[in-house]
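For this view, one protein chain was removed and the others were kept in their places.
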Amino acid sequence: MQSERVVGQPVFRKEGLAKVLGAARYIDDLSMPGMIYGATVRSAIPRGRVLGIEFSPGIPWDEFTIVTAKDIPGKNYIAMINNDWPCLVDGVVNHPQEPILLLAHPDRHLLPQAVAAVHVRYEEMSSVHSIEESERGRTIIWGEDNVLKSYLLEKGDVDAAFAQPDIIIVVGEYTTGAQEHLYIENNGAIAMYDEHAGVTLWGSLQCPFYAHKSLMAVTGLPEDKVRVIQVETGGAFGGKEDYPSMIGAHAALLAMKSGRPVKIVYDRAEDMAATTKRHPSRTRHRTAVTKDGKLLAADIELCLDGGAYSTLSSTVLSRATIHSGGAYFWPNIRVRSKAYATNTPPHGAFRGFGAPQALFATERHMDRVAKAVGLTPEEFRRRNLLLTGETTSTGQVIRQQIDLQGWMERALDCANYREKKARFDRENPDGVRKKGIGFAVFLHGSGFTGSGERYLNSLVGVDATAEGRIRVLVSSTEFGQGTNTILCQIAAETLGVDYDVVEMAPPDTGIVPNSGPTVASRTAMVVGRLVQSAALGLKQTLIASGLLGERYLTEEFQAAAKAHIGKHGGLCSMSRYQAPPDVYWDDQTYRGEAYAAYAWAVYVAEVTVEVTTYSVAVDDFVALQEVGRVLNPVLATGQVEGGVAQGIGYALYEKVSWDRGLMKNNQMTNYIIPTSQDLPKIRVYFEEVPFEHGAYGAKGIGELPMDGPAPAILNAIAHATGEDFNAIPLLPEDIAERLAAGAPAAQEMATV
Amino acid sequence: MSMREFSLRVNGVERIVSAPPMARLLDVLRQELGLTGTKEGCGEGECGSCSVLINGELVNSCLVPIAQAAGTSITTIEGVGAHTKLHPVQQAFLQCGGAQCGICTPGMILAAVHLLEKCPNPTREQIEEGLNGNLCRCTGYMRIFAAVEKAATTIEAGVPG
Partner (left out) sequence: MRSCSAECELLTPGSLEAVLCLLHDEPGLWTPIAGGTEIMVLYGAGKLTERKFVSIAVPELREITEDGGWISVGGGCSFTQIRRHVGIQKHFPMLAQCASWLGGIANQNRGTIGGNLANASPAADSPPALFAYGAELELISARGKRRIPYEEFHLGYKKTALALDELIGTVLLPKRFDDSLRYVRKVGTRNAQAISKICMAATATVKHGHVEEIRIGMGSVAPTPLRLAATERALMGTELTDAAILNVVIWEARRALASETAPIDDIRSTAAYRTLVAGNLLEEMLRTFAGAAR
């Protein structure tokens, strides 16, 4: 497996040079001749009817292009699963910051005043702002019961297992908060309209064909009259999966009405308040375990707060449901899950996509189950971790040669876990600095869930240009994770040419085929594999044509490609997704192969809880994972480190403060993410078990590192303090509240 | 209020710009001078994406009114290195994986250049502090720290970038 020349090498990021030079052009760096600027008037209430819209005097309204729902030539929705997310409010508001009206003007400085001068009158209706309120159902804001989606996953006979004698039952409730992506580049788009060419959209986005689909719906234009081009994108993490379709549609509507190119770029406050976040969750576990620590059954109830429209909640809930069992063998398991509607801006995709919520609950709970049966967390896990040949919660047989027990041991050794644990136990009683160490073992399914990849039916191409350069044709986008680099590595490897002669075709729906969205840790494994087979087809074409021998230099390959183009007018090879054989999935019963492959990981966190200020510092972090073949060690390590940093933020810093569905702390000053001085050394280790259906053995890596840090850290805090904290984000204020009952002030008061 | 003319030296070149005096240096660089390598992330001096050097000192250009920058010498990312001659910090970012999505990269590189000017052989703690006003959401900073350490070694060895 180490014989490859390009794959597995730390080649430089394809667009890295442009980025370090500051020459990479992002959406706000672009301008079009005659371009004007757009802005959005948003709802000020969580729920109600719009009674009227008034335009205050003092603004030259005749200079503005104004768009409302009535100006939409096509359908008033952003095309997603249920098509229920309005592009613009038409009569009824369902969350704060919902777009009601669009404005455009040549002077961008006039827009804030103009937005403030549009007054919307409402008749307010009662609104719902938590899972509990939505569940209670006193106010119905969605369907008949506020439930956006529900699933039932069942394996074995859960009730019978709980009825067995001599078992221990452990219950627990775990909650997670919303999380803001906080990509450093805000959302933005430029749209241009021309009667003949239709709409062209440039945007900071992950999924060009998602935006394409929404633009077709909103503009009513046919497929060939809508073109979407991704420009350099300054971070996304799932946050630019769905919302760019909204902002893109808004820019397009303004461009169609004004006849001029329109740029909409949000500022930070608007981006944070109006766009999606990670779904808050509440998970209840009830676990049956034997006295010698073998898991018998899980009864899990998982709820997500989906926000005001269904958007992606059903698929986030699906991944959460499937990941709820964690990396354990459950003879019996039942997961009942629901996504509830609230009057909050819709929650959306965020790295991990439901798995971080589910795995936080599971991995916190497993530490508590271990304690209940009198075993150490590691010994308890050792007895229950999945083995090759066993089945997951959905009945999927693990065919891959996994060694979770061995990987757990390696990670614990790397962290010096046992020695530290003993030492901390000895030293903690005396100090105001309580040390703790904890860990989590988990998995993440690569690619779309269940039949998803089959529905996507991705298409990928590799072609050659007249100059003899090789291009990868995909709609998979680069936003920092390394798409450009790894796909070029795969093509170069397969073609047997230098990495430098391979490049990415522009991510333009007018040029590239639909290789699916850039989400779900699918790019390396699924799209990469298609690039590999398309590249192989290209090479075989050249060899079969007699232009290329079996052994060749890069220059010879390029010459052959040029010759082929000269003779035939082009050289392109396409490859379409084919599901791996013997894969079975039932969408109704949630049984079967949920994912083609899983990535596995063991994360160990060491913390200090300082009881003067109740603050937590993460002192050391070991991240060990098995992700199949590592295509680029520098990029892969960077993905893990970045994911761990976001996970640390998720656990300890990042709190969205809500006021009736409105984010109050929508500033970087007040939404706290880790700085360069807040992180431990993140030590990354890889195990590599090549996956036969992935590109050169690769599986997914992007989301996995988001899943483990929060439970590992909270397990470490439980070790340090002896207290079970089961909610994140866990802020010093929360720790203070719990520990204050025994605080010195109270004690001393009693002794004086 | 009326536009005023301000002269300043940008990346070694004397420039005269016409702008309202409260215009943010960031906007003047990006919109008047076309230097779009300087990015806006937050507009409140929190993220450091708009970092530039004024007379060698690191500042957030979103918080500097142009009138206060008149007569100064400014370095933006475009003045740090070129395709043909990368600055050692840029080279190290490329090599060590210090840039992912790239939006914080120009500001981060300027903060790193500033740090190495003031402190040529920084410890890990000094690097962490030197970059503390530049937020990165992709890397978790580890590759960036490695890049700064590498650049320090390169500069010390006198290897041309």
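Here the chain labels run A and B in written order, and each chain numbers its own residues starting at 1.
Rule of thumb we're sticking to: contacts are C-beta pairs under 8 Å (C-beta built on N, C-alpha and C of every residue); 3 or more make two chains touch, one makes a residue touch a chain.
What you see is a predicted model; the values in this text were computed from it and never measured.
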Touch partners, limited to displayed chains, of the chain removed from view: A, B
Option touching the unshown chain, where A:Gln230, A:Thr675 or A:Asn715 are the choices: A:Thr675
Hidden partner chain, touching residue among A:Gln9, A:Thr391 or A:Ser615: A:Ser615
In subunit B, positions touching the absent partner: 1, 3, 19-24, 27, 43-46, 48, 51, 57-60, 62-65, 67-68, 70, 111, 114-115, 129-135
Chain not shown, touching residues in subunit A: 109-110, 112-113, 267, 269, 432, 612-615, 653, 657, 664-665, 667, 669-670, 672, 674-678, 732-733, 736-737, 740, 743-745, 748-749, 751-752
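We take it that only the chains that are shown with their structure count from here on.
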Distance from the mean Cα position of subunit B to that of subunit A, given in whole angstrom: 30
Subunit B partner contacts - residues on subunit A that touch it in the complex: 10, 12-13, 15-26, 28-29, 181-186, 232-237, 267-268, 479-482, 634-635, 637-638, 641-646, 667-669, 673, 675-677, 679, 681-682
In the complex, subunit B residues that touch subunit A: 30, 36-44, 46-47, 49, 76-78, 80-83, 86, 90-91, 93-106, 109, 127-129, 131-145
